[in-house]
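With one protein chain removed, the remaining protein chains of the complex are shown where they sit.
Let's turn to chain A:
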Amino acid sequence: MFPELNNLLNTTPDRAEQGKLTLLCDAKTDGSFLVHHFLSFYLKANCKVCFVALIQSFSHYNIVGQKLGVNLTMARERGQLVFLEGLKSAVDVFFQPQEKPHPLQFLREANAGNLKPLFEFVREALKPVGSGEAGWTYPVLLVDDLSVLLSLGLGAVAVLDFIHYCRATVCWELKGNVVVLVHDSGDVEDEENDILLNGLSHQSHLILRAEGLATGFCRDVHGQLRILWRRPSQSTSQRDQSLTYQYKIQDRSVSFFAKGMSPAVL
């Protein structure tokens, strides 16, 4: 986790809010550093994490996680982390007989299916077991990422329904958090992705948007992060806040600074 990002979000692993949906999106840049941040953040907060990783392999997240101070292998072994490795298990749908539907069963269906088997996998992974287990604080669902589900043939409404059910179970029933990543297609006209992104934006409590700089690539400033808080639960008189920072990704950390205040130009 990146301490500077925790400061910007005004949160620490000990006193993070519960029952929230956080939307990560990226436009013209790679926002996966945010996924690594939240993965290590919630593992350090002693939460039970279900990670639906459809983009990269387990070892990729493990290597980055070690740089950020968490060991995914150990977390998986002691039951804190439930990892669905999409790249590997997608092949199992075709080659291994399954009694109950595989989480990625939609890959076999000719018509646009739904994500009910995936939701049931998540619910099973995060349901609170009896009191004998080491007490995890609250459950967290992490998805990297949702745009690839659209590329695999699902409709935007099916993905929105899946997140709706995850919100109902994880956020409302189990008082946990959900963090999802969606890519913003930007200039490319992609109606389904726009419906997915806007639909999730309306449901989210916190939106983190990583954008590339409008002027192009830069060695010292890798992009710009927009933070938008929606639906403040305490007082509705406080309008939704929005902050913008620029960032530079280093080997083990990300440094944030106000726009135009990069150490390279000062």
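In this section, a contact is a pair of C-beta atoms (placed from the backbone, for glycine too) under 8 Å apart; a residue touches a chain by one contact, two chains touch by 3 or more; residues count from 1.
The rule is simple: contacts and distances are computed from a predicted model.
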Hidden subunit of the complex - UniProt protein name among "NADH-ubiquinone oxidoreductase chain 2", "Queuine tRNA-ribosyltransferase catalytic subunit 1", "Radial spoke head 14-like" or "Elongator complex protein 5": "Elongator complex protein 5"
Identified contact with the non-displayed chain, of A:Ile195, A:Leu213, A:Ile227 or A:Ile249: A:Ile195
Full-complex contact with the absent chain, from A:Phe2, A:Phe33 or A:Tyr165: A:Tyr165
Chain not shown: contacting residue from A:Phe2, A:Phe106 or A:Phe119: A:Phe119
Positions on chain A where the hidden chain makes contact: 114, 116, 119, 157, 160-161, 164-165, 168, 172, 194-195, 198-199, 201-203, 207, 228, 230-231, 233, 235-237, 239-240
